[in-house]
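Here's the structure, in structure tokens; my notes come after.
Other chains of the complex are left out, but the ones given are in their true place.
Naming follows writing order (A, B, C and D), and every chain is counted from residue 1.
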Amino acid sequence: MRPTISDLGLNAGKKARLFRILFQSGLCNGTALFLPYDQGFEHGPRDFFANPDAADPGYVARLAVEGGFNGIVLQIGLAEKFCWDFAGEVPLILKLNGKTDIPSDTEALSPVTATVADAVRLGADAVGYTLYVGSPAQAADLGQYMRVREDAARLGMPLIVWAYPRGSAIEAKGGKDSFYAVDYAARVASELGADMVKVNFPHPEKRSGVPAEYYADFSPQEAMDAVVRSANRTLVLVSGGSRAGDEAMLEKARLSAAAGATGLIFGRNVWQRGHDESLKFAAKLQEILVKYPCHSIENFPRRHRSFGENMLLPS
Amino acid sequence: MRPTISDLGLNAGKKARLFRILFQSGLCNGTALFLPYDQGFEHGPRDFFANPDAADPGYVARLAVEGGFNGIVLQIGLAEKFCWDFAGEVPLILKLNGKTDIPSDTEALSPVTATVADAVRLGADAVGYTLYVGSPAQAADLGQYMRVREDAARLGMPLIVWAYPRGSAIEAKGGKDSFYAVDYAARVASELGADMVKVNFPHPEKRSGVPAEYYADFSPQEAMDAVVRSANRTLVLVSGGSRAGDEAMLEKARLSAAAGATGLIFGRNVWQRGHDESLKFAAKLQEILVKYPCHSIENFPRRHRSFGENMLLPS
Amino acid sequence: MRPTISDLGLNAGKKARLFRILFQSGLCNGTALFLPYDQGFEHGPRDFFANPDAADPGYVARLAVEGGFNGIVLQIGLAEKFCWDFAGEVPLILKLNGKTDIPSDTEALSPVTATVADAVRLGADAVGYTLYVGSPAQAADLGQYMRVREDAARLGMPLIVWAYPRGSAIEAKGGKDSFYAVDYAARVASELGADMVKVNFPHPEKRSGVPAEYYADFSPQEAMDAVVRSANRTLVLVSGGSRAGDEAMLEKARLSAAAGATGLIFGRNVWQRGHDESLKFAAKLQEILVKYPCHSIENFPRRHRSFGENMLLPS
Amino acid sequence: MRPTISDLGLNAGKKARLFRILFQSGLCNGTALFLPYDQGFEHGPRDFFANPDAADPGYVARLAVEGGFNGIVLQIGLAEKFCWDFAGEVPLILKLNGKTDIPSDTEALSPVTATVADAVRLGADAVGYTLYVGSPAQAADLGQYMRVREDAARLGMPLIVWAYPRGSAIEAKGGKDSFYAVDYAARVASELGADMVKVNFPHPEKRSGVPAEYYADFSPQEAMDAVVRSANRTLVLVSGGSRAGDEAMLEKARLSAAAGATGLIFGRNVWQRGHDESLKFAAKLQEILVKYPCHSIENFPRRHRSFGENMLLPS
């Protein structure tokens, strides 16, 4: 059900960069586990109080490398100051917009903070953009998004859309993580050209105010399946959100992978604990993803990278 | 009554592309049946619940080819990821703006999501733009429309305007599908340079709040005739809207064709049913359109494309 | 051996436009017969003395439509003044550079006369560029060519390269139509991104001054086969050149088609005779091409365009 | 002696891309074996006569993947049409200029055929530029080179300079592969900002016409050592040139690696023989390079990519 990287209608640059993320990083099996690290901007340093080490971008970057993540997500400032140290060792996803959570979300809009050209210059393998689906500020949002989409297409840079239902209208129609809202958001990302879409896990039990089609009694698995279908050729990443119990998170991960999601993007649930615990939890997520390998696009026989074996092949 | 393609004051590029749509696709007789498929963005995935296959853009594209449609209407994201598969097999109309239906329509505005240059790059034969006629946000709307119109003229790309009365003021003056509102919207599209205009079927019986001139007892046919006259050299397409009874839809199509409309643009009424039923319904619409051929622009004798006959002509 | 249109690494716009040329024009079987008509610029009106009617672009355009050609090649001036009349009826290939034959060819360079944007505006389905391979002026030539290639890629416009060995150096190494020169020219077009390449038929017997690899006793068929291989994913068109005996031209066409060339581009051999004779000769060329259909890319079942049959399918 | 990747003064994008080439491709040990494939443009198809399969870019791309090369070098046309197939599987080095060998080399200049932006769009990990050191046309050469260097810096793209002494003046001063000429060329590349420089193996015995400093009796190893020193923080690649005896080529490779060259760029010596022989010869070159690993830049412990081992680390 999950599309292969060759089915996505990508140009050569997007395909090469996604290949690096999905087949040359992490599990190298077409799945992805990303480490987002822009919470210092989105929520403030309070997110680091649970594990003060996590306030250090160098610490989190080492975690991304040690943990075999498929990518680390950074805002431009941390990327400029810390990426050089680990350039090439773990893919960089440059987040191109963001905001503080100080003002109200009623007319949510996430302003642009960097460009796709910045991402190219820093050697990033993807860019991220937060689209507040359903926000009354959607005109401004779609306007800045269009520019990002066009630059990403022109420069062959994969575009990951954080498709987040948000604003007064969505609050009146079931809230931001109803099945209706998440399903709609995934579809909007697909209709507007995202290569990957990051969604919250859908809650089919949140029905108050949603359109009639979403009144039925959907299971979480059915809801997640539908979200992946709505996204069609846009690969789905499921967000971890704020820290919750490990088993609940792993179940979310299992349902997502079973539905055909390509991967997980878990930040606070990873680094809001000690170093070794973080790596252990990441490994548990990978234990799930390793069971859902994606059809590889590798057209050609290929020597294994360890040199000893290399020697054997041509003889 | 319907103008021929040579009467429209088109430049060479617009004429060549319209010729492909009207005379080299579908019935090839100067009429048009379009398949719109941007409802996943405009309304969300709930529109696909009646026929879950329709959530797959590949399925709908195949329907457009099999059904002999004159064009399929897509937003940029689906066009980027799916068009390559059927490039050239059915004309693409790239929709250049759109919005979700989550926030209120009081100050309706449909933000730009793609450019005429995107349409050129994808090999589209026309572009679509939603103009919310009468919306309090008309200043922003006309501003972005002007840019689209200029680019379309410069690049020889036919411009189809979705002329939709919308917003608080129109609600107070008879609503969005009164004869008054539809007639006014068709004229605005013509005054502002649309090559084709998509309108809702006018309802002359909706008179509450409309100007006095629209109080008289107009028949649906008289109303539709007037709308086509108001559009003058802008070709008219009649929208299907949300799904309704087949006979009512066919009657709408008959009245439209008789009034001189060039074609129909029916989406949900087509694909919100099973595959074979969709094709049967499309064929019924074509049975109407085939009776209203438009004067061809073909100036030159032309060999038939089947090679056997080809051989006979010059000898 | 001939690549299908899906194998060529084309973006959606290039694929859609090539599809129109190869599968919706002429024989509609993946082959191409083009009518070039820029000789009034390249050689002057003397080329029309054999058939004065041919001085009239309207006459030649009618010939292209009547004869079922896959495209007509024009310079910008004739395209601007005549294309409107037949816009959409036969694909336009806009030639983007050209020169008179008055000055010497020693340092041959064909200056740019129009842009890819002009071609888009006129609704053209391809552009043509003459690259004088091996000319001492190659720096200027490649400079202006790069701009054309980039614009063509950006706008999804197929690029046909007239790959013509020319200049003092090539004259010293076997001349412009040796197997060596034609083979090299086809490869250069491929290395530099042509979607189609127009070559002269190679003459393996011209060996004086060519590199040692070309000394062997190649048959014309072997030479033509090699040229098609050198062009790899660039489709090959064989030029007619100045008027010669019909049987010689037909034999050239047969060898080209057998080698996997996609088509023929014959001008003077067509229109330097009376109207009916021109159509008869075109039909003879098509009798050859019809035997070499290319694998279609049509992925989807498709209703036939004649309406009667249309009606039968969905029932 | 050889600088590590962290010593080179690179920005983050250049470092990330070089890391991929040197530590995530081929032997993954900081050395490089590149497969150049632009000879169809530089010399014409005659280079493929020894192994006709090599005329097919797909065949050569497979060879690059199978042989564990660190990169394949292509001109824009072949990159556009073939890269998609293997995007991400082997690094692409896009060659940004080139020329045919038809006109005289007296005033050698290699015109620009593509831009750094093209390379970004195609997902390339480096760009190549031929600088004809000492050519009378050096003003034009350095002019276009400056633009390439600036773009490469701005976009974080490693720049490999083919530093080739060429033209009438160098012919009069010992020829293009004297120790003097190669040494000078390596230094020019370094002085002008190359990240890597491709040189011919220096011939200290060619002394006729060279400056007095190069009269002494240098051994090949001493000459090669000096060239690497002249290049300082510009990594050195040694070119294979036209095909020669295997033992001579391997000796050239040994001396280069011992001198501190980072790698080898061998084309005709690889693909001008059968498929299995090509791979065997590449393996022999790698047997040399594996003995000269470069200090890694890996700052962080890293889980091995095979999942089983992955599981062990954090526990």
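Throughout what follows, a residue touches a chain if its C-beta (ideal position, glycine included) is under 8 Å from a C-beta of that chain, and two chains touch if they have at least 3 such contacts.
Quantities reported herein were computed from a predicted structural model and do not represent experimental measurements.
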| item | value |
| --- | --- |
| Complete-assembly copy number [criterion: all chains share one sequence; 4 shown] | 5 |
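Just so we're on the same page, only the chains that are shown with their structure count from here on.
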| item | value |
| --- | --- |
| Fraction-based call for chain B against chain A, same above half, different below | different |
| Inter-centroid spacing, chain C versus chain A (mean Cα positions, whole Å) | 47 |
| Geometric centre distance via CA averages, chain D-chain C, whole Å | 37 |
| Residues of chain B touching at least two other chains | 80, 83-85 |
| Of chain D, residues touching chain A in the complex | 11-20, 23-24, 27-29, 61-62, 65-68, 79-80, 83-89, 92, 117, 120-123, 154-156, 276, 279-280, 282-283, 286-287, 290, 298-303, 305, 307, 310-311, 313-315 |
| Residues of chain B defined as touching chain A within the complex | 38, 40-41, 44-46, 48-49, 52, 55-57, 75-78, 80-85, 98-100, 102-104, 109, 111-115, 118, 140 |
| Residue ranges of chain A touching chain B (in the complex, touch as defined) | 8-9, 133-136, 138-139, 141-143, 146, 149-150, 153, 165, 167, 169-170, 173, 180, 183-184, 186-194, 211, 213-214, 226, 229-230, 232-234 |
